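Every protein chain but one is kept in place in this view of the complex.
A, B and C label the chains in the order they appear, each numbered from 1.
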Amino acid sequence: MIEETLEYKAQTRLLADAGRLFAERGWVPATAGNFSARLNDHQIVITVSGRHKGKLDESGFMVVDLDGNILSPGRKPSAETFLHIVMYRRDPAIGAVLHTHSVNATVLSRLFPAGLTLDAYEVLKAFPAITTHETSLAVPVFENTQDIPQLAAQVDDYMNRHPQLSGYLIGSHGLYTWGRTVEAAVQHIEAFEFLFECELLSRRLLP
Amino acid sequence: MIEETLEYKAQTRLLADAGRLFAERGWVPATAGNFSARLNDHQIVITVSGRHKGKLDESGFMVVDLDGNILSPGRKPSAETFLHIVMYRRDPAIGAVLHTHSVNATVLSRLFPAGLTLDAYEVLKAFPAITTHETSLAVPVFENTQDIPQLAAQVDDYMNRHPQLSGYLIGSHGLYTWGRTVEAAVQHIEAFEFLFECELLSRRLLP
Amino acid sequence: MIEETLEYKAQTRLLADAGRLFAERGWVPATAGNFSARLNDHQIVITVSGRHKGKLDESGFMVVDLDGNILSPGRKPSAETFLHIVMYRRDPAIGAVLHTHSVNATVLSRLFPAGLTLDAYEVLKAFPAITTHETSLAVPVFENTQDIPQLAAQVDDYMNRHPQLSGYLIGSHGLYTWGRTVEAAVQHIEAFEFLFECELLSRRLLP
Partner (left out) sequence: MIEETLEYKAQTRLLADAGRLFAERGWVPATAGNFSARLNDHQIVITVSGRHKGKLDESGFMVVDLDGNILSPGRKPSAETFLHIVMYRRDPAIGAVLHTHSVNATVLSRLFPAGLTLDAYEVLKAFPAITTHETSLAVPVFENTQDIPQLAAQVDDYMNRHPQLSGYLIGSHGLYTWGRTVEAAVQHIEAFEFLFECELLSRRLLP
C-alpha cells in the first residue's frame, strides 16, 4: 500500500509540519487551507476535508490520482482538490501545492479584485523565476466560486497565457502557491505573506 | 463522583488546551474568558471564577447543573455561568460554550454597538448552518451589564427570533460562541476572530 | 543565606517565567524591563542591570533592602531600583512590581504626555480596586528622566494624592504596575497591555 511507503510518510510529515507553522501564524483558521504533495507521476497525497490544518495526523491525509479518483477508500478529499490536480498535471516539476487563508490575503483579495502587483522587493528573489529585485510580480485574483472544476479550468487557462505565475489569490478566500518540494512551497507561502503584509502596511501609511 | 469520570477528564483537558491556545493569541488577558462543556443532559463543567485561562488545571473547573446549582462544593463559578446555561438549555446538540475576550472583539463591539454583518467570506463556511460563501452572518452586540441573568434572558429572547445565531458580542467585553463539541466551538472562535480581524483591517484601509 | 531560601527560589522562578512570557510578546526588547518581588518586610529580590529579561537565570537576580542597600555583593541592580522600592515602602500588601516596555506603551506615552483614561472596559475589573466595568481608570504619564530617585519621589507624591493608582507610564519608556503577588502583577501587565492595544486600535479607526 502506498500509505506505507517512505515517500508517503515523508511527504505527510512535511505537510503536517507546514500546517502547524501556518496555524501558529493564523494562516489556516478553523478548517481553512489544504495541502498536497506529489507521490509519483500519477498520484498525490492531499489533506482530507474538514480538518484543522494545525493538528494533522495520519488520518488527515488521503491519496488521489491526477484524474481525481479517490485511492483511499472512505476518505473525503478537500472540495478544492482540482485546484491542486491542475498544477501537478501542468508541470511534472511541481512537487507540492499549498493553499493558506490569511487575514491579509483575504483582505487584499477583496480590496483589489483585479489583482495586485508586487514591485521591487528583495524578497521577490524567493521565487524560482526571479533573480533580481528590479522586477515586479503580478498576483491575479480569481473570483470565489462553489464550482471548483470551473475555477481550476480558469487557472489553467490563465497559466497558459502567464506560464511564470508564482501564485494566485481567490477572492475572500486565500492564496495558492506551489514548488518543487514541500519546503520550497512553504517558502513561497512565507514570501507571499511577507509581501502582502508589506503592501497592506504601506497602504495604511500613505496619505 | 462525576469529577472522576473519563468524560469529565476528557472535557476539562480539551477546555484547558483551548485556554492555552487562546492565551497564546492574547484572547484571554488577565482572568478574562470562561469556558464550559456538557457532561450529560443536566450537568456541565465550567471554569471557576478568577483564574487565568491559559493555565487551567484540575482546580480551575467545577460542575453546575442546568438550573445553576453548584455541584462542586467550595468552588465559585464564573459570574457569567448563566450565559452558558442558557445555551445548553436551548439546544441539546450544544456540547460546549466558549467566551473569549480579544482586543478585536472588544474594539468592534464599541465601534458597532448595533451589531455587525460579515459578508461573503469563504470562512463563513466554518459555521454549521452555512454551506456557501455567498451569504452574510449577523453578529449582534448586547450591551454590557453586571446583571447576567437579565443578559441571559435577552440572549434567549434574541435566539427565539434568530435561531441560526452562531455567536454574539457583549459591548467592551468579548465574544460568545458554541458548538457540538469543544473542538467545534474552538473552530468557531478562530473563525470569528479571523473575520473580526478582516473587518477591522478593511476599515483601516478604506478612505 | 537568603538566596537559598525557598521563598527566594520561588519568587525568582515566578519572575523568570514572567520575563519569558513578556519576551515572547515583545514587551521587554533588548535589555528593557525590570522585575522585583518582596522577600520579607525589609528585602526584595530584583533583576540585575543589563540582562535580557526573557532569559533570566539565577545570576540575573539580586537582593536589596528597602533603603536601597545592595545585599548581593558584586551585583549591580537596575538603575530603576528606587521605582520598585518606593512601592514596597508605601504598601506592605504589595508583593511584586513589574516594569515592561512595549511598543504600545511607548507610543501611547508619547502621544498622550498628559496621561490617558481607560473607560468602561470589562477588563478594568482585573484591577483590585475595580468591581464594575462602569468606571474609568486614569493612567498618568511621568516624563522620562535619568534622575530615578527624583522620579520615584514624584510617583510617591502622586500616589499620596491618588491612592487608587493601578499603574503608570514613563514617557517613551514603558509601564509600571504591581500586585499582591507576582501572578497578580503579571495579570495587571496583561490587562494594561490589552487596554493599550484597544485604545490604539480605536484611535486608528476613528475618522
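Basically, contacts are C-beta pairs under 8 Å (C-beta built on N, C-alpha and C of every residue); 3 or more make two chains touch, one makes a residue touch a chain.
In this text the structure is predicted, and so the values were computed from the model without any measurement.
Enquirer: Specify the shown partners of the omitted chain in the complete complex.
Expert: A, C
Enquirer: Which listed residue, C:Arg75, C:Arg89, C:Arg110 or C:Arg180, touches the chain dropped from view?
Expert: C:Arg110
Enquirer: When the complex is taken as a whole, what residues of subunit C touch the one chain not shown?
Expert: On the side of subunit C, residues 26, 29-32, 52, 101, 103-104, 106-107, 110-111, 144, 146, 170, 172-174, 200, 203-204 touch the unshown chain.
Enquirer: Touching residues of subunit A against the unshown chain: what are they?
Expert: 25, 120-123, 126, 132-134, 183, 187-188, 190-191, 193-194, 197-198, 201-202, 204-205
Just so we're on the same page, only the chains that are shown with their structure count from here on.
Enquirer: What's the overlap between the neighbours of subunit B and those of subunit C?
Expert: A chain counts here if it touches both subunit B and subunit C, and no chain qualifies.
Enquirer: Roughly how big is the turn, in degrees to the nearest 5, that lines up subunit A with subunit C by CA atoms?
Expert: Angle of the fitting rotation, subunit A to subunit C: 180 degrees.
Enquirer: Take the average of all CA coordinates in subunit A, do the same for subunit B, and state the distance between these two points in whole angstrom.
Expert: 32
Enquirer: How many angstrom between the C-alpha centroids of subunit C and subunit A?
Expert: Averaging C-alpha atoms per chain gives centres 45 Å apart.
Enquirer: Show the residues in subunit A shared as contacts by 2 or more other chains, in ascending order.
Expert: In subunit A, nothing touches at least two other chains.
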